[in-house]
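For this view, one protein chain was removed and the others were kept in their places.
Here is subunit A:
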(Lines give C-alpha, C1' and ligand atoms only; values in the text may rest on other atoms or scores of the structure.)
Protein backbone atom coordinates (compact mmCIF):
# COMPACT_ATOMS: atom_id res chain seq x y z
CA UNK A 1 0.00 0.00 0.00
CA UNK A 2 1.29 3.46 -0.88
CA UNK A 3 0.95 5.87 1.97
CA UNK A 4 0.84 9.04 -0.11
CA UNK A 5 4.21 10.50 0.72
CA UNK A 6 5.12 13.99 -0.41
CA UNK A 7 8.24 14.50 -2.52
CA UNK A 8 10.06 16.00 0.44
CA UNK A 9 9.24 12.93 2.52
CA UNK A 10 10.47 10.64 -0.26
CA UNK A 11 13.79 12.48 -0.44
CA UNK A 12 14.07 12.20 3.33
CA UNK A 13 13.32 8.50 3.20
CA UNK A 14 15.97 7.71 0.60
CA UNK A 15 18.71 9.96 1.97
CA UNK A 16 20.54 6.93 3.41
CA UNK A 17 21.21 5.81 -0.16
CA UNK A 18 21.50 9.04 -2.11
CA UNK A 19 23.82 10.97 0.20
CA UNK A 20 26.37 8.14 0.61
CA UNK A 21 26.22 7.52 -3.15
CA UNK A 22 27.05 11.17 -3.80
CA UNK A 23 29.84 11.00 -1.20
CA UNK A 24 31.31 7.93 -2.91
CA UNK A 25 31.23 9.63 -6.32
CA UNK A 26 32.93 12.72 -4.91
CA UNK A 27 35.54 10.64 -3.08
CA UNK A 28 36.35 8.72 -6.25
CA UNK A 29 36.38 11.94 -8.26
CA UNK A 30 38.94 13.62 -6.04
CA UNK A 31 40.93 10.46 -5.33
CA UNK A 32 43.31 11.22 -8.21
CA UNK A 33 43.72 14.86 -7.24
CA UNK A 34 44.57 14.42 -3.57
CA UNK A 35 48.03 14.93 -2.21
CA UNK A 36 49.41 11.36 -1.96
CA UNK A 37 50.08 11.65 1.76
CA UNK A 38 46.57 12.89 2.41
CA UNK A 39 45.18 10.06 0.26
CA UNK A 40 47.26 7.62 2.30
CA UNK A 41 45.94 8.94 5.61
CA UNK A 42 42.39 9.31 4.36
CA UNK A 43 42.35 5.61 3.38
CA UNK A 44 42.77 4.86 7.06
CA UNK A 45 39.81 7.06 8.00
CA UNK A 46 37.59 5.09 5.65
CA UNK A 47 38.88 1.79 7.09
CA UNK A 48 38.06 3.07 10.58
CA UNK A 49 34.63 4.05 9.31
CA UNK A 50 34.08 0.47 8.22
CA UNK A 51 35.13 -0.72 11.67
CA UNK A 52 32.77 1.81 13.24
CA UNK A 53 29.91 0.60 11.06
CA UNK A 54 30.42 -2.92 12.40
CA UNK A 55 29.79 -1.58 15.90
CA UNK A 56 26.81 0.43 14.74
CA UNK A 57 25.27 -2.73 13.35
CA UNK A 58 25.56 -4.48 16.70
CA UNK A 59 24.88 -1.52 18.97
CA UNK A 60 22.91 1.16 17.09
CA UNK A 61 20.69 -1.37 15.36
CA UNK A 62 21.01 -4.51 17.49
CA UNK A 63 21.00 -2.73 20.86
CA UNK A 64 23.98 -4.64 22.28
CA UNK A 65 27.07 -2.66 23.21
CA UNK A 66 30.10 -4.64 22.12
CA UNK A 67 33.53 -3.41 23.09
CA UNK A 68 34.99 -6.35 21.19
CA UNK A 69 34.85 -5.06 17.63
CA UNK A 70 38.59 -4.36 17.64
CA UNK A 71 39.14 -7.97 18.72
CA UNK A 72 37.44 -9.20 15.53
CA UNK A 73 39.22 -6.45 13.61
CA UNK A 74 42.61 -7.52 14.96
CA UNK A 75 41.96 -11.23 14.43
CA UNK A 76 40.82 -10.53 10.87
CA UNK A 77 43.96 -8.47 10.33
CA UNK A 78 46.33 -11.08 11.73
CA UNK A 79 44.84 -14.11 10.03
CA UNK A 80 44.14 -12.28 6.78
CA UNK A 81 47.78 -11.19 6.69
CA UNK A 82 49.13 -14.65 7.46
CA UNK A 83 47.24 -16.01 4.45
CA UNK A 84 48.15 -13.03 2.27
CA UNK A 85 51.85 -13.34 3.12
CA UNK A 86 51.85 -17.00 2.19
CA UNK A 87 49.68 -16.97 -0.90
CA UNK A 88 49.74 -13.57 -2.56
CA UNK A 89 52.92 -14.49 -4.46
CA UNK A 90 50.86 -17.11 -6.28
CA UNK A 91 48.40 -14.64 -7.72
CA UNK A 92 49.93 -11.22 -7.37
CA UNK A 93 46.65 -9.90 -6.03
CA UNK A 94 46.78 -9.80 -2.25
CA UNK A 95 43.26 -8.68 -1.41
CA UNK A 96 41.57 -11.84 -2.69
CA UNK A 97 43.47 -13.68 0.06
CA UNK A 98 43.41 -11.17 2.88
CA UNK A 99 39.81 -9.93 2.70
CA UNK A 100 37.92 -13.25 2.61
CA UNK A 101 40.17 -14.70 5.32
CA UNK A 102 39.66 -11.59 7.41
CA UNK A 103 35.90 -11.81 6.96
CA UNK A 104 35.71 -15.50 7.82
CA UNK A 105 37.96 -15.06 10.81
CA UNK A 106 36.02 -12.09 12.13
CA UNK A 107 32.70 -13.88 11.62
CA UNK A 108 33.88 -17.10 13.29
CA UNK A 109 35.33 -15.40 16.36
CA UNK A 110 32.16 -13.32 16.61
CA UNK A 111 30.16 -16.53 16.31
CA UNK A 112 31.96 -18.07 19.29
CA UNK A 113 31.53 -15.01 21.50
CA UNK A 114 28.03 -14.30 20.17
CA UNK A 115 26.88 -17.87 20.74
CA UNK A 116 27.82 -17.59 24.37
CA UNK A 117 26.26 -14.18 24.83
CA UNK A 118 22.98 -14.77 23.04
CA UNK A 119 22.31 -18.42 23.70
CA UNK A 120 23.22 -18.28 27.37
CA UNK A 121 20.86 -15.28 27.54
CA UNK A 122 23.29 -13.21 29.54
CA UNK A 123 22.29 -9.68 30.45
CA UNK A 124 23.45 -6.53 28.65
CA UNK A 125 26.07 -5.73 31.30
CA UNK A 126 27.60 -9.17 31.07
CA UNK A 127 27.68 -8.87 27.29
CA UNK A 128 29.64 -5.64 27.31
CA UNK A 129 32.06 -6.86 29.94
CA UNK A 130 32.65 -10.17 28.19
CA UNK A 131 33.44 -8.46 24.90
CA UNK A 132 35.69 -5.96 26.64
CA UNK A 133 37.62 -8.59 28.58
CA UNK A 134 37.89 -10.65 25.39
CA UNK A 135 39.64 -7.73 23.70
CA UNK A 136 42.00 -7.14 26.62
CA UNK A 137 42.71 -10.86 26.86
CA UNK A 138 43.77 -10.87 23.20
CA UNK A 139 45.87 -7.78 23.89
CA UNK A 140 47.84 -9.54 26.65
CA UNK A 141 47.92 -12.87 24.80
CA UNK A 142 49.25 -11.37 21.58
CA UNK A 143 52.12 -9.66 23.38
CA UNK A 144 53.81 -12.96 24.12
CA UNK A 145 52.38 -15.05 21.31
CA UNK A 146 55.05 -16.14 18.86
CA UNK A 147 54.51 -18.48 15.96
CA UNK A 148 55.76 -18.91 12.42
CA UNK A 149 53.24 -20.06 9.85
CA UNK A 150 54.94 -20.65 6.49
CA UNK A 151 56.43 -17.33 5.48
CA UNK A 152 54.52 -15.38 8.09
CA UNK A 153 56.20 -14.71 11.42
CA UNK A 154 54.10 -13.48 14.32
CA UNK A 155 56.59 -12.19 16.83
CA UNK A 156 54.67 -11.27 19.97
CA UNK A 157 55.48 -7.70 20.93
CA UNK A 158 57.58 -7.32 17.80
CA UNK A 159 54.49 -7.83 15.70
CA UNK A 160 54.26 -9.14 12.17
CA UNK A 161 56.06 -7.41 9.33
CA UNK A 162 56.20 -7.83 5.55
CA UNK A 163 52.46 -7.84 5.07
CA UNK A 164 51.79 -7.30 1.37
CA UNK A 165 50.15 -3.99 0.50
CA UNK A 166 46.97 -3.68 -1.49
CA UNK A 167 47.70 -5.39 -4.77
CA UNK A 168 44.84 -5.46 -7.24
CA UNK A 169 46.56 -6.66 -10.41
CA UNK A 170 47.29 -10.31 -11.06
CA UNK A 171 50.55 -11.90 -12.13
CA UNK A 172 54.12 -11.87 -10.94
CA UNK A 173 54.86 -8.23 -11.68
CA UNK A 174 51.83 -6.88 -9.87
CA UNK A 175 52.81 -4.04 -7.55
CA UNK A 176 51.12 -2.56 -4.52
CA UNK A 177 48.78 0.36 -5.22
CA UNK A 178 49.95 3.93 -4.94
CA UNK A 179 48.24 5.95 -2.17
CA UNK A 180 45.70 7.61 -4.48
CA UNK A 181 44.64 4.33 -6.07
CA UNK A 182 44.61 2.72 -2.62
CA UNK A 183 42.23 5.40 -1.37
CA UNK A 184 39.91 4.77 -4.31
CA UNK A 185 40.06 1.02 -3.70
CA UNK A 186 39.25 1.37 -0.01
CA UNK A 187 36.34 3.67 -0.84
CA UNK A 188 34.93 1.22 -3.38
CA UNK A 189 35.24 -1.76 -1.02
CA UNK A 190 33.63 0.17 1.83
CA UNK A 191 30.87 1.44 -0.44
CA UNK A 192 30.05 -2.07 -1.63
CA UNK A 193 29.88 -3.29 1.98
CA UNK A 194 27.86 -0.27 3.10
CA UNK A 195 25.23 -0.61 0.40
CA UNK A 196 25.00 -4.38 0.89
CA UNK A 197 24.52 -3.91 4.63
CA UNK A 198 22.07 -1.10 4.07
CA UNK A 199 20.01 -3.29 1.74
CA UNK A 200 20.03 -6.11 4.27
CA UNK A 201 19.11 -3.80 7.13
CA UNK A 202 16.23 -2.14 5.31
CA UNK A 203 14.76 -5.53 4.47
CA UNK A 204 13.05 -8.06 6.74
CA UNK A 205 16.29 -8.98 8.52
CA UNK A 206 16.92 -5.40 9.58
CA UNK A 207 13.29 -5.03 10.61
CA UNK A 208 13.54 -8.01 12.94
CA UNK A 209 16.84 -6.73 14.38
CA UNK A 210 15.14 -3.37 15.07
CA UNK A 211 12.23 -5.13 16.74
CA UNK A 212 14.59 -7.12 18.96
CA UNK A 213 16.27 -3.91 20.06
CA UNK A 214 12.94 -2.29 20.88
CA UNK A 215 11.27 -5.28 22.57
CA UNK A 216 12.96 -8.66 22.42
CA UNK A 217 10.19 -10.52 24.23
CA UNK A 218 7.51 -9.30 21.85
CA UNK A 219 9.66 -10.19 18.85
CA UNK A 220 9.92 -13.73 20.16
CA UNK A 221 6.16 -13.76 20.76
CA UNK A 222 5.79 -12.96 17.06
CA UNK A 223 7.52 -16.26 16.34
CA UNK A 224 11.03 -15.06 15.50
CA UNK A 225 14.00 -17.03 16.76
CA UNK A 226 15.59 -13.89 18.15
CA UNK A 227 18.79 -15.55 19.29
CA UNK A 228 19.49 -16.77 15.78
CA UNK A 229 18.91 -13.28 14.39
CA UNK A 230 21.13 -11.68 17.04
CA UNK A 231 23.89 -14.19 16.40
CA UNK A 232 23.70 -13.66 12.63
CA UNK A 233 23.82 -9.91 13.06
CA UNK A 234 26.80 -10.23 15.38
CA UNK A 235 28.57 -12.47 12.87
CA UNK A 236 27.94 -10.06 9.99
CA UNK A 237 29.39 -7.27 12.10
CA UNK A 238 32.34 -9.51 12.99
CA UNK A 239 32.95 -10.23 9.31
CA UNK A 240 32.92 -6.50 8.47
CA UNK A 241 35.33 -5.79 11.32
CA UNK A 242 37.54 -8.62 10.04
CA UNK A 243 37.59 -7.13 6.53
CA UNK A 244 38.46 -3.74 7.99
CA UNK A 245 41.30 -5.39 9.92
CA UNK A 246 42.67 -7.06 6.79
CA UNK A 247 42.49 -3.73 4.95
CA UNK A 248 44.30 -2.05 7.81
CA UNK A 249 47.07 -4.66 7.74
CA UNK A 250 47.53 -4.17 4.01
CA UNK A 251 47.50 -0.40 4.53
CA UNK A 252 50.22 -0.41 7.18
CA UNK A 253 52.19 -3.51 6.00
CA UNK A 254 52.73 -4.23 9.69
CA UNK A 255 50.69 -5.38 12.68
CA UNK A 256 51.45 -5.52 16.36
CA UNK A 257 49.45 -6.21 19.53
CA UNK A 258 48.46 -2.56 19.86
CA UNK A 259 45.65 -3.33 17.40
CA UNK A 260 43.92 -5.04 20.36
CA UNK A 261 44.72 -2.22 22.79
CA UNK A 262 42.10 -0.26 24.71
CA UNK A 263 43.23 2.95 23.00
CA UNK A 264 42.38 1.42 19.65
CA UNK A 265 39.06 0.10 20.94
CA UNK A 266 38.14 3.48 22.40
CA UNK A 267 37.96 5.07 18.96
CA UNK A 268 35.20 2.83 17.65
CA UNK A 269 32.27 4.01 19.80
CA UNK A 270 33.48 7.58 19.37
CA UNK A 271 33.12 7.34 15.59
CA UNK A 272 29.64 5.92 15.99
CA UNK A 273 28.55 8.50 18.56
CA UNK A 274 29.87 11.45 16.56
CA UNK A 275 28.15 10.34 13.38
CA UNK A 276 24.96 9.08 14.99
CA UNK A 277 24.20 5.59 16.28
CA UNK A 278 21.85 3.43 14.23
CA UNK A 279 22.49 5.27 10.97
CA UNK A 280 25.21 2.92 9.59
CA UNK A 281 26.72 5.78 7.54
CA UNK A 282 27.32 7.85 10.67
CA UNK A 283 30.45 5.88 11.57
CA UNK A 284 32.11 7.03 8.34
CA UNK A 285 31.23 10.64 9.04
CA UNK A 286 32.63 10.27 12.57
CA UNK A 287 35.89 8.69 11.45
CA UNK A 288 36.50 11.10 8.57
CA UNK A 289 35.65 14.07 10.76
CA UNK A 290 37.89 13.03 13.65
CA UNK A 291 40.65 11.85 11.34
CA UNK A 292 40.43 15.04 9.33
CA UNK A 293 40.40 17.20 12.42
CA UNK A 294 43.51 15.61 13.92
CA UNK A 295 45.19 15.70 10.48
CA UNK A 296 44.46 19.40 10.21
CA UNK A 297 45.53 20.09 13.80
CA UNK A 298 48.59 17.98 14.13
CA UNK A 299 49.42 16.06 11.01
CA UNK A 300 47.51 13.01 12.23
CA UNK A 301 50.38 11.86 14.43
CA UNK A 302 49.51 10.26 17.75
CA UNK A 303 50.71 12.68 20.34
CA UNK A 304 50.94 12.18 24.08
CA UNK A 305 47.62 13.75 24.93
CA UNK A 306 45.49 12.06 22.28
CA UNK A 307 44.18 9.35 24.57
CA UNK A 308 43.46 11.85 27.32
CA UNK A 309 41.52 14.12 24.97
CA UNK A 310 39.64 11.28 23.32
CA UNK A 311 38.72 9.80 26.68
CA UNK A 312 37.21 13.12 27.69
CA UNK A 313 35.59 13.49 24.26
CA UNK A 314 33.84 10.17 24.78
CA UNK A 315 32.45 11.35 28.12
CA UNK A 316 31.21 14.61 26.63
CA UNK A 317 29.66 12.83 23.65
CA UNK A 318 27.85 10.35 25.85
CA UNK A 319 26.55 12.99 28.24
CA UNK A 320 25.61 15.77 25.84
CA UNK A 321 25.32 14.56 22.26
CA UNK A 322 22.72 11.86 22.12
CA UNK A 323 22.10 11.28 18.45
CA UNK A 324 25.27 12.43 16.78
CA UNK A 325 25.59 14.67 13.76
CA UNK A 326 23.22 12.72 11.55
CA UNK A 327 20.68 12.45 14.35
CA UNK A 328 20.79 16.20 14.94
CA UNK A 329 20.48 16.94 11.20
CA UNK A 330 17.59 14.52 10.97
CA UNK A 331 15.60 16.15 13.78
CA UNK A 332 16.25 19.54 12.17
CA UNK A 333 15.04 18.26 8.82
CA UNK A 334 11.95 16.63 10.32
CA UNK A 335 10.82 20.07 11.51
CA UNK A 336 10.42 21.14 7.92
CA UNK A 337 8.50 18.03 6.91
CA UNK A 338 4.81 17.57 7.57
CA UNK A 339 4.23 15.69 10.82
CA UNK A 340 4.38 12.01 10.07
CA UNK A 341 1.82 11.29 12.74
CA UNK A 342 -0.63 13.95 11.60
CA UNK A 343 -3.25 11.36 10.68
CA UNK A 344 -3.45 9.90 14.17
CA UNK A 345 -6.29 12.15 15.28
CA UNK A 346 -8.58 10.95 12.54
CA UNK A 347 -8.52 7.30 13.62
CA UNK A 348 -12.09 6.19 14.08
CA UNK A 349 -13.22 3.88 16.84
CA UNK A 350 -12.84 0.25 15.86
CA UNK A 351 -16.02 -1.42 14.65
CA UNK A 352 -15.77 -5.11 14.04
CA UNK A 353 -17.44 -6.22 10.84
CA UNK A 354 -18.24 -9.91 11.25
CA UNK A 355 -18.00 -10.70 7.55
CA UNK A 356 -14.54 -9.12 7.27
CA UNK A 357 -13.22 -11.08 10.24
CA UNK A 358 -14.76 -14.28 8.93
CA UNK A 359 -13.04 -13.74 5.57
CA UNK A 360 -9.72 -13.23 7.32
CA UNK A 361 -10.27 -16.37 9.37
CA UNK A 362 -11.17 -18.37 6.26
CA UNK A 363 -7.93 -17.22 4.60
CA UNK A 364 -6.01 -18.05 7.76
CA UNK A 365 -7.47 -21.54 7.82
CA UNK A 366 -6.33 -22.11 4.24
CA UNK A 367 -2.86 -20.85 5.06
CA UNK A 368 -2.32 -22.31 8.50
CA UNK A 369 -4.65 -25.31 8.76
CA UNK A 370 -7.50 -26.16 11.11
CA UNK A 371 -7.74 -24.73 14.64
CA UNK A 372 -5.75 -26.48 17.34
CA UNK A 373 -6.86 -27.38 20.82
CA UNK A 374 -4.80 -26.42 23.84
CA UNK A 375 -4.46 -28.89 26.66
CA UNK A 376 -2.50 -29.08 29.87
CA UNK A 377 -1.94 -32.35 31.70
CA UNK A 378 -1.02 -32.11 35.36
CA UNK A 379 0.96 -28.96 34.63
CA UNK A 380 2.83 -27.71 37.69
CA UNK A 381 5.11 -24.73 38.13
CA UNK A 382 6.64 -23.74 41.44
CA UNK A 383 8.82 -20.83 42.53
CA UNK A 384 10.40 -21.81 45.80
CA UNK A 385 7.48 -22.45 48.16
CA UNK A 386 4.90 -20.72 45.96
CA UNK A 387 3.08 -22.95 43.50
CA UNK A 388 1.22 -20.63 41.10
CA UNK A 389 0.29 -23.51 38.80
CA UNK A 390 -0.56 -26.64 40.73
CA UNK A 391 -1.41 -29.82 38.87
CA UNK A 392 -3.72 -28.18 36.34
CA UNK A 393 -5.32 -30.38 33.69
CA UNK A 394 -7.55 -28.46 31.33
CA UNK A 395 -8.55 -28.70 27.72
CA UNK A 396 -9.65 -25.83 25.51
CA UNK A 397 -11.25 -26.38 22.11
CA UNK A 398 -12.60 -24.15 19.36
CA UNK A 399 -16.27 -23.28 19.18
CA UNK A 400 -16.91 -21.08 22.20
CA UNK A 401 -14.58 -18.61 23.89
CA UNK A 402 -12.94 -19.89 27.07
CA UNK A 403 -12.33 -17.61 30.00
CA UNK A 404 -10.09 -18.20 32.96
CA UNK A 405 -11.04 -16.24 36.05
CA UNK A 406 -10.04 -16.28 39.68
CA UNK A 407 -9.22 -13.86 42.46
CA UNK A 408 -5.86 -12.08 42.58
CA UNK A 409 -3.03 -14.55 43.00
CA UNK A 410 -5.06 -17.44 41.63
CA UNK A 411 -2.31 -18.19 39.10
CA UNK A 412 -4.16 -17.11 35.95
CA UNK A 413 -1.29 -15.26 34.33
CA UNK A 414 1.22 -17.91 35.41
CA UNK A 415 -1.00 -20.55 33.86
CA UNK A 416 -0.99 -18.57 30.62
CA UNK A 417 2.79 -18.25 30.76
CA UNK A 418 3.14 -21.99 31.21
CA UNK A 419 0.96 -22.52 28.11
CA UNK A 420 3.10 -20.15 26.04
CA UNK A 421 6.44 -21.58 27.12
CA UNK A 422 7.54 -18.52 29.06
CA UNK A 423 7.54 -20.66 32.20
CA UNK A 424 8.43 -24.23 31.23
CA UNK A 425 6.41 -26.50 33.54
CA UNK A 426 8.30 -28.32 36.31
CA UNK A 427 6.18 -31.36 35.64
CA UNK A 428 3.23 -32.24 33.46
CA UNK A 429 2.69 -31.38 29.81
CA UNK A 430 1.28 -28.73 27.54
CA UNK A 431 -0.23 -30.02 24.32
CA UNK A 432 -0.95 -27.81 21.33
CA UNK A 433 -3.16 -29.61 18.82
CA UNK A 434 -2.12 -32.87 20.48
CA UNK A 435 1.58 -32.09 20.10
CA UNK A 436 3.68 -31.81 23.25
CA UNK A 437 5.14 -28.29 23.46
CA UNK A 438 5.94 -28.24 27.19
CA UNK A 439 9.58 -27.43 26.65
CA UNK A 440 9.48 -25.80 23.24
CA UNK A 441 10.88 -22.29 23.15
CA UNK A 442 8.34 -19.50 22.79
CA UNK A 443 9.02 -18.81 19.13
CA UNK A 444 8.38 -22.46 18.25
CA UNK A 445 5.07 -22.48 20.09
CA UNK A 446 4.11 -19.39 18.10
CA UNK A 447 5.26 -20.98 14.85
CA UNK A 448 3.02 -23.95 15.65
CA UNK A 449 0.01 -21.69 15.84
CA UNK A 450 -0.09 -20.03 19.24
CA UNK A 451 -0.91 -16.33 19.32
CA UNK A 452 -0.40 -14.44 22.57
CA UNK A 453 -1.34 -10.98 23.68
CA UNK A 454 0.04 -9.92 27.02
CA UNK A 455 -1.77 -7.66 29.44
CA UNK A 456 0.31 -4.60 28.61
CA UNK A 457 0.07 -3.55 24.98
CA UNK A 458 3.34 -4.49 23.32
CA UNK A 459 3.90 -2.57 20.11
CA UNK A 460 7.12 -1.40 18.47
CA UNK A 461 6.81 2.32 19.10
CA UNK A 462 9.47 3.45 16.64
CA UNK A 463 7.88 1.52 13.77
CA UNK A 464 4.79 2.56 11.87
CA UNK A 465 1.45 0.87 12.42
CA UNK A 466 1.73 -0.90 9.10
CA UNK A 467 5.29 -2.06 9.84
CA UNK A 468 4.12 -3.46 13.18
CA UNK A 469 1.45 -5.54 11.47
CA UNK A 470 3.71 -6.47 8.58
CA UNK A 471 6.42 -7.78 10.90
CA UNK A 472 3.88 -10.05 12.56
CA UNK A 473 2.50 -11.26 9.23
CA UNK A 474 5.95 -11.84 7.75
CA UNK A 475 6.88 -14.12 10.63
CA UNK A 476 4.37 -16.70 9.44
CA UNK A 477 4.36 -16.20 5.67
CA UNK A 478 8.07 -15.45 5.09
CA UNK A 479 6.82 -13.81 1.92
CA UNK A 480 6.83 -10.04 1.51
CA UNK A 481 3.77 -9.86 -0.74
CA UNK A 482 1.64 -12.18 1.35
CA UNK A 483 2.68 -10.29 4.46
CA UNK A 484 1.65 -7.03 2.77
CA UNK A 485 -1.71 -8.51 1.94
CA UNK A 486 -2.42 -9.83 5.43
CA UNK A 487 -1.19 -6.66 7.13
CA UNK A 488 -3.41 -4.54 4.90
CA UNK A 489 -6.45 -6.69 5.68
CA UNK A 490 -5.94 -6.32 9.41
CA UNK A 491 -5.08 -2.63 9.05
CA UNK A 492 -8.41 -2.06 7.34
CA UNK A 493 -10.23 -4.12 9.96
CA UNK A 494 -8.75 -1.89 12.68
CA UNK A 495 -9.98 1.17 10.77
CA UNK A 496 -6.44 2.49 10.48
CA UNK A 497 -5.86 2.13 6.73
CA UNK A 498 -5.38 5.89 6.40
CA UNK A 499 -2.88 5.88 9.24
CA UNK A 500 -0.56 3.03 8.23
CA UNK A 501 2.42 5.37 8.23
CA UNK A 502 1.82 6.72 11.74
CA UNK A 503 4.31 5.67 14.40
CA UNK A 504 2.84 3.19 16.86
CA UNK A 505 4.09 5.27 19.78
CA UNK A 506 1.71 8.06 18.74
CA UNK A 507 -1.32 5.85 19.43
CA UNK A 508 -3.37 6.05 22.59
CA UNK A 509 -3.33 3.17 25.07
CA UNK A 510 -6.58 1.71 23.75
CA UNK A 511 -5.42 2.02 20.14
CA UNK A 512 -2.19 0.27 21.04
CA UNK A 513 -4.24 -2.54 22.56
CA UNK A 514 -6.06 -2.91 19.25
CA UNK A 515 -2.83 -2.77 17.28
CA UNK A 516 -1.40 -5.50 19.50
CA UNK A 517 -4.52 -7.62 18.96
CA UNK A 518 -4.14 -6.94 15.23
CA UNK A 519 -0.55 -8.17 15.33
CA UNK A 520 -1.67 -11.38 17.01
CA UNK A 521 -4.26 -11.88 14.25
CA UNK A 522 -1.56 -11.30 11.61
CA UNK A 523 0.12 -14.44 12.95
CA UNK A 524 -2.90 -16.45 11.70
CA UNK A 525 -2.93 -18.21 15.07
CA UNK A 526 -4.75 -21.48 15.56
CA UNK A 527 -4.99 -20.92 19.31
CA UNK A 528 -5.22 -17.43 20.77
CA UNK A 529 -4.41 -16.43 24.34
CA UNK A 530 -5.48 -13.01 25.59
CA UNK A 531 -4.29 -11.76 28.98
CA UNK A 532 -6.76 -9.13 30.19
CA UNK A 533 -7.35 -7.68 26.73
CA UNK A 534 -10.09 -5.33 27.93
CA UNK A 535 -7.87 -3.60 30.48
CA UNK A 536 -7.85 0.12 29.78
CA UNK A 537 -10.51 -0.03 27.07
CA UNK A 538 -13.63 2.08 26.96
CA UNK A 539 -17.05 0.46 27.19
CA UNK A 540 -17.57 0.73 23.43
CA UNK A 541 -14.15 -0.79 22.74
CA UNK A 542 -14.83 -3.61 25.19
CA UNK A 543 -18.08 -4.35 23.39
CA UNK A 544 -16.34 -4.57 20.02
CA UNK A 545 -13.62 -6.72 21.55
CA UNK A 546 -16.22 -9.10 22.92
CA UNK A 547 -17.78 -9.27 19.47
CA UNK A 548 -14.38 -9.99 17.91
CA UNK A 549 -13.54 -12.71 20.43
CA UNK A 550 -16.84 -14.47 19.81
CA UNK A 551 -16.25 -14.51 16.05
CA UNK A 552 -12.66 -15.67 16.49
CA UNK A 553 -13.75 -18.52 18.74
CA UNK A 554 -15.83 -20.03 15.98
CA UNK A 555 -12.75 -20.81 13.94
CA UNK A 556 -9.95 -20.91 16.51
CA UNK A 557 -9.39 -21.81 20.13
CA UNK A 558 -9.62 -18.63 22.19
CA UNK A 559 -8.62 -18.40 25.82
CA UNK A 560 -9.14 -15.16 27.72
CA UNK A 561 -7.82 -14.37 31.18
CA UNK A 562 -9.95 -11.57 32.53
CA UNK A 563 -10.92 -9.68 35.65
CA UNK A 564 -13.83 -7.84 34.08
CA UNK A 565 -16.79 -10.10 34.89
CA UNK A 566 -19.16 -8.15 32.69
CA UNK A 567 -16.81 -8.74 29.75
CA UNK A 568 -16.63 -12.45 30.59
CA UNK A 569 -20.43 -12.60 30.70
CA UNK A 570 -20.77 -11.06 27.24
CA UNK A 571 -18.44 -13.70 25.80
CA UNK A 572 -21.14 -16.31 26.47
CA UNK A 573 -18.52 -19.04 26.65
CA UNK A 574 -17.07 -21.58 29.02
CA UNK A 575 -15.54 -20.27 32.22
CA UNK A 576 -12.83 -21.94 34.29
CA UNK A 577 -12.12 -20.78 37.82
CA UNK A 578 -8.60 -21.13 39.23
CA UNK A 579 -7.90 -20.79 42.93
CA UNK A 580 -4.50 -20.83 44.59
CA UNK A 581 -2.88 -22.23 41.49
CA UNK A 582 -5.27 -25.15 41.13
CA UNK A 583 -8.41 -25.90 39.13
CA UNK A 584 -11.48 -24.94 41.14
CA UNK A 585 -14.65 -24.96 39.06
CA UNK A 586 -15.90 -24.91 35.52
CA UNK A 587 -19.12 -24.03 33.75
CA UNK A 588 -20.97 -21.15 32.15
CA UNK A 589 -21.01 -17.83 33.90
CA UNK A 590 -24.64 -18.12 34.99
CA UNK A 591 -23.96 -21.42 36.74
CA UNK A 592 -20.77 -20.16 38.37
CA UNK A 593 -22.47 -17.01 39.58
CA UNK A 594 -24.85 -19.15 41.48
CA UNK A 595 -22.10 -21.36 42.87
CA UNK A 596 -21.56 -20.62 46.56
CA UNK A 597 -18.01 -21.90 46.56
CA UNK A 598 -16.97 -19.50 43.75
CA UNK A 599 -18.58 -16.62 45.57
CA UNK A 600 -16.74 -17.69 48.69
CA UNK A 601 -13.27 -17.49 47.16
CA UNK A 602 -14.04 -14.19 45.48
CA UNK A 603 -15.49 -12.72 48.63
CA UNK A 604 -12.99 -14.41 50.91
CA UNK A 605 -15.61 -16.17 53.05
CA UNK A 606 -13.78 -18.41 55.38
CA UNK A 607 -15.34 -21.84 55.54
CA UNK A 608 -14.82 -22.86 51.94
CA UNK A 609 -11.47 -21.17 51.46
CA UNK A 610 -9.95 -23.24 54.24
CA UNK A 611 -11.35 -26.50 52.98
CA UNK A 612 -9.62 -26.30 49.61
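Side notes on the structure shown:
Criterion: a residue touches a chain if its C-beta (ideal position, glycine included) is under 8 Å from a C-beta of that chain, and two chains touch if they have at least 3 such contacts; residues count from 1.
By our rule, contacts and distances are computed from a predicted model.
Choosing from "Hydrogenase expression/formation protein", "MoaD/ThiS family protein", "Putative Sarcosine oxidase subunit gamma" or "Branched-chain amino acid ABC transporter permease", the protein name stored in UniProt for the chain missing from the display reads "Branched-chain amino acid ABC transporter permease". Of the candidate positions A:8, A:129, A:149 or A:293, contact with the unshown chain belongs to A:129. Checked against the full complex, the one of A:6, A:140 or A:331 touching the unshown chain is A:140.
One chain is missing from the display, and on subunit A it is touched by residues 59, 65, 67, 116, 120-126, 128-130, 132-134, 136-137, 140-141, 144, 262-263, 266, 269, 273, 304-308, 310-315, 318-319, 384.
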